[in-house]
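What follows is a structure written as structure tokens; I'll ask about it next.
Note that this is a trimmed complex: some chains were dropped, and none of the rest were shifted.
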Amino acid sequence: MAKTNAGNFFEDFTIGQVIEHATPRTVTEGDRALYGALYPTRFALPSSAEFAASVGLRNAPVEELIAFHIGFGKTVPDISLNAVANLGYAECRFHEPVVAGDTLTTRSEVIGLKQNSNGKSGVVYVRSTASNQRGEVALEWARWVMVHKRDVGSAAPETVLPDLAKVVAVGDLVIPEGLDFTEYDFTAAGEPHRFDDYAVGEKIDHVDGVTLSESEHMMATRLWQNTAKVHFNEQARPDGKRLIYGGHIISMARALSFNGLANAQLVSAINGGAHTSPAFAGDTVYAWSEVLDKAETAAPGVGALRLRLVATRNRDESMTLRGEDGKYADGVLLDLDYWAFVPR
Amino acid sequence: MAKTNAGNFFEDFTIGQVIEHATPRTVTEGDRALYGALYPTRFALPSSAEFAASVGLRNAPVEELIAFHIGFGKTVPDISLNAVANLGYAECRFHEPVVAGDTLTTRSEVIGLKQNSNGKSGVVYVRSTASNQRGEVALEWARWVMVHKRDVGSAAPETVLPDLAKVVAVGDLVIPEGLDFTEYDFTAAGEPHRFDDYAVGEKIDHVDGVTLSESEHMMATRLWQNTAKVHFNEQARPDGKRLIYGGHIISMARALSFNGLANAQLVSAINGGAHTSPAFAGDTVYAWSEVLDKAETAAPGVGALRLRLVATRNRDESMTLRGEDGKYADGVLLDLDYWAFVPR
């Protein structure tokens, strides 16, 4: 009996299948500190227990993306160990803010399957939910990956394509219990810009850049117990390079976006995202944002901004997403579409 | 009066001498997070407070090797600052699981001395005990190091060789209070393999590899307050390379062994270990294990596996420990013999 995990192949997935992922993970203050050491984050809410309390949140939530990375990482050994590519995600919503002491567990349900015409691989769609020790949902998301078949000759399953929203509707955003921005302290938060100061279509160049290093991306990826081999082992790829986990770029870009979006305090939903180019140690990453939409919410003083967050290799002051050919411009690493809460 | 510590030389040690090592060290949740950032560990017990509670342990113990590294590190300034070589260890037993908030202190007793025939150095044997703030033993071990003499002309001490067990007897393994694997959650732990699934003589290739980096091994070694110069200072060795602390390789291999030994939840004893070749940044480390023995224990649902854990530079799918000449095969970095607890 082979003892090691070879991961699932395309034919191992069936519609409706539920997978309970391994390794429950208790979040600690150590995670918060490491996140702050790895990313230049300065958002006041996860930085300060006092600030969090001042906007109605208890127990000092950690950065939302910590929950995202941990939840996502748990699915890797079962879903994407044999992935050809991570194709996308959608309908990611953050529910209960995660605090130190919470233990996260992730389960996934297979919601779509489509074999590729070449017969060698197929696309698997899963909806995943990370919950805490009280069974409360911390976040949920859908994603789809292209996975190798074990046996090219095996029969194709019936094609099922899930109906995934292109954008999470504002009414579906989850307002953390107690959130209230009416007494929001703009001085402590670092910028004066509020909901009304942002216009749809506006672009913000976040100015700052960070040169990536091997140790940092590996430490981040391990911290989330993400086991994809290509991130840690320079012998795992023909080019001898360690591919940087896409989530590392998301967190880096989100942290850089503080400069101009300091009041986009809470990531509430991720509508979709594309990792458009691989990143490696030595690359210098910059970010820019575009306001895609804005909406009021039911919470006191709380508005929502729908933002495009773009990470680039080298700075692009022109903030060009796509070339005239419609393809992503050279140097674009990440195109992320998300909702954040801002004070009105 | 010289203020800096020159370390002890061979003639500074006497049989029965007790050394109280400096720098008591409080373990924190930060240590747990850093351990998870530095090693790809996914063992459910130290990862999840809920899982630990489900097997009867209170207060969410940290990884056992954290206690080992901290305890061991304290002895370096007194025992091995002038070591020619770390020759071996034996009879390492883990007693009380260490939890965040515990403060560890280490004391050692000299239990053996043997001057080398060249008169320039000698072997010192010590038995060390790391205890918590309540005076409870967290772990104990014996080790022996070859240490320089200060003065080649000084007289040799009477040779005393301690009688050290080659293997810790199963009956001498310490069962943590409350440990009970009868309700063990194999899904959460990540693998279905239990005591009966492992056969003596069985070898497991843990498949995954990690490329080592300078920052990571230095951060780990500092975290344990291990001060051996060769790990931090490229001017300390003629080859200009920083030698990686052997404990870094132990922890890396142990974490890699999750893939195939996910249910080897607790390191209970280390019977012996040899660091057979130096490791440096840039090396890619893999691991394989061999089941050396197995035994039942008195704790409900708990078996013990005696395992050989081998770390290699580059992957060796043949899992060859020694060549035909009886010497360790090329690329073997570590040969560790330990007991772990597994569910029956």
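Labels for the chains are A and B, by order of writing; each one numbers its residues from 1.
Please note the rule applied: a residue touches a chain if its C-beta (ideal position, glycine included) is under 8 Å from a C-beta of that chain, and two chains touch if they have at least 3 such contacts.
Just so we're clear, the structure is a prediction, and the values are computed from it rather than from any experiment.
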Chains shown: 2; total copies of the one sequence in the complete assembly of this file come to 3
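Convention: only the chains that are shown with their structure count from here on.
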Could you give the separation in Å between the centres of chain A and chain B, each centre being the mean of its C-alpha atoms?
-> 36
Residue positions on chain B within touch of chain A in the complex are 28-34, 36-40, 42, 44, 47-51, 60, 187-191, 193, 197, 204-211, 213-216, 259-262, 284, 314-315
In their complex, what parts of chain A are in touch with chain B?
-> 1, 3-5, 20, 22-26, 28-31, 33-34, 77, 100-101, 103, 105, 133, 213-216, 218-220, 222-223, 225, 227, 229, 232-236, 242
